[in-house]
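Only one protein chain is missing from this complex, and each of the others stays in its spot.
Labels run A and B following the written order; every chain starts at residue 1.
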Amino acid sequence: MGIPVSYYLVLSAIMFVIGILGVLLRRNALVTFMSLEMMFNAANLIFVTFAAYYRVLTGQIFVFFVMTVAAAEVAVGLALMVAIFRTKHSIDLDQMSSLKG
Amino acid sequence: MNATLVIEWVVKSLVIILVLTGGFAYTTLYERKVLARMQVRRGPNRAGPLGILQPVADGIKLIFKEELTPHNADKFIFTVAPVITVVPALVITAVVPWGREISLFGRTFTLYLSNVNVAVLYILSVTSISVYGITLAGWSSNNKYATLGGVRATAQMISYELALGCAYIGPILIVGSMSLVDIVEAQAGVWFIFLQPVAFLVYFLASLAEVNRAPFDMPEAEQELTAGYHTEYSGMKFALFFMAEYIKMIAVAMIGVSLFLGGYLGPGIDRFPILGPVYLFIKVAVWLFVIIWVRATLPRIRYDRLMALGWKVMFPLALLSVMITALVLLFVES
Partner (left out) sequence: MTIMQIIFLITASVTLFAALMVVSTRKMMHAAMWLILVLFGVTITFALLETRFFAIVQLVIYIGAIAILIIFAVMLTRRSMNADVPQVNRNWWLVMVSSLALFVGLVTVMSVWEGFFVTARTAPPGGENLVQLGTALVDPNGFVLPFEVASLVLLAAMVGAIYVAAERKEK
């Protein structure tokens, strides 16, 4: 009748791998960021799937915290990116090679 | 899930959309009439008796206008942005109840589309999506004024969303449910405007900012931004933005009425459930009148004052109201 668990898991796995591709391949820091968000989402999807499957609370609570951390990470990361853009006029990851701002 | 249930849902959705779009057309007329009366004018009175065909005339005019797309605009986003603005406005009222159960054609109908247990969260989430259309419209026009208007609108709406969200918490805490049906039914004795005056005030002001109405209509300040995010839009695309603004006005009025003014409740509702939508309509009309009254009375606030008001006054006030409500409830229970 319903949808097999395998569908959710494979969807999540493919999304995670696409996210990894984005992080490793692209040189643009913003795209890297978006890919990171996709990986978070893939992980959340698995957590929610299993939380619904086993009817346990821990999975849901974990999703809650993943979302919190993702929000914090985005706030700090994007602020950093804007600050870097202001001094270097580029967000090319390959050019962020010096430690001195 | 049987066929009749699906048909019922489709019919209800159609009714909601038709009422909202019709309401949009006549809210524009209502606004122009009320504004005119406040400025000792007559307002539109040529098209039809008392000008009631004016919205039709306006619509025909907008449909036949030439549509321009700026040369360097991002064509796809430019075209999609008006649609993205309208859709949230149309779906946001899906969880607002219009009345109790009524019997019609030998069947019992509930006068609401859905009674979900996360209705208030649904409203919040749809509100947060409605920012997109404006941001993208401003960005894709490739025009300085439009971009500035879009950025201003986004910052304003995100800031006021916090206060708006906190204003919902008071009624939720009292009722102990996020379903709007439960919240309305809990106001049978006393309306929440009397129990939550601060939350009501915060909701009213924040919702004005959320739908970009005067005195918070910064994103469209003509004197400094020409027309803000919809500077480059014309014809039907502009009409869609216009429609979204007025439908959002009706939507915040409906939600506010359900949260604080007893929604569809009124005298005689127990004997005649059909009166529910009538009471809702009257209350929404009064709420819209107050919104128009505010527009006719108050000048526009400067942008930095607007942000300061949102963050330094409204948000702490809303938080304080939530805290006091929680403490009182705890005190009453124990």
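As a working rule, a contact is a pair of C-beta atoms (placed from the backbone, for glycine too) under 8 Å apart; a residue touches a chain by one contact, two chains touch by 3 or more.
What you see is a predicted model; the values in this text were computed from it and never measured.
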>> From the list B:L53, B:V87, B:I102 or B:I129, pick the residue that touches the absent chain.
In response: B:I129
>> By the contact criterion defined above, which parts of subunit B meet the unshown chain? Give residue numbers in ascending order.
In response: 74, 77, 116-118, 121-122, 124-129, 131-132, 135-136, 139-140, 147, 151, 154, 158
>> Considering the whole complex, not just the chains shown, which residues of subunit A touch the missing one?
In response: 1-11, 13-22, 24-28, 30-31, 33-35, 37-38, 41, 44-45, 48-49, 51-53, 55, 57, 60-61, 63-65, 67-76, 78-83, 85, 89-92, 94
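By our rule, only the chains that are shown with their structure count from here on.
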> So what's the Cα centroid distance for subunit A and subunit B, whole Å?
Replying inline: 33
